[in-house]
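Everything below concerns the one structure shown next.
Missing here is one protein chain; the remaining ones are kept as they sit in the complex.
Coming up: subunit A.
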Amino acid sequence: MLPGRRHLQPLWATCSRTLVLTVLLGGLYRGSFPFQVVCTREDVYQSFKLLGFLDVKNVPCARESVLYGSLGSLVVGLGHFLATSRVRRSCDFAVGGFICTMLGYWFYCRYNLAQQKIRQRMLKEGMRNKMLFEGSSFDPEKKQTGNERSNS
């Protein structure tokens, strides 16, 4: 074997892995091929299960996490390869980048979602209280107007 050819096999393997991953992620982005699409209600509800268990279509933040994770993996892996020309180590960094970016965005997105839910609940409670207490002595707007009048 020629000295320079030792690196071609892992490089080819890396390229083929990248190609397969791109096709699969393209399917994830499009939401169809080649993953399992299951219709559990007539034509309204479809699930798209990554690795057979994570429904990225219906779990909030899941799809974005996986896509951002893939982008992060590409950036980190490619960047490391361009900087060091080490294929194997770049693949390791790519996988690490995928996991860290995916989990990092997941926590960020879920935190924002939790805050949004709290705000929605407060809004719902406020709307209900407004309807219940409008015009009565418990009406907070009445109290506020009363304070403004006494201050002026």
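The definition used in the following text is that contacts are C-beta pairs under 8 Å (C-beta built on N, C-alpha and C of every residue); 3 or more make two chains touch, one makes a residue touch a chain; residues count from 1.
Please note the rule applied: contacts and distances are computed from a predicted model.
According to its UniProt record, the chain left out of view corresponds to "Cytochrome c oxidase subunit 2" among "DNA-directed RNA polymerase III subunit RPC3", "Coatomer subunit gamma", "Sperm associated antigen 1" or "Cytochrome c oxidase subunit 2". Remark: the omitted chain is touched by one listed residue; of A:59, A:75 or A:127 this is A:59. Touching the omitted chain from subunit A are residues 10, 13, 17, 40-41, 47, 50-51, 53-55, 59-60, 62, 65-66, 91, 95, 98-99, 102-103, 106, 110.
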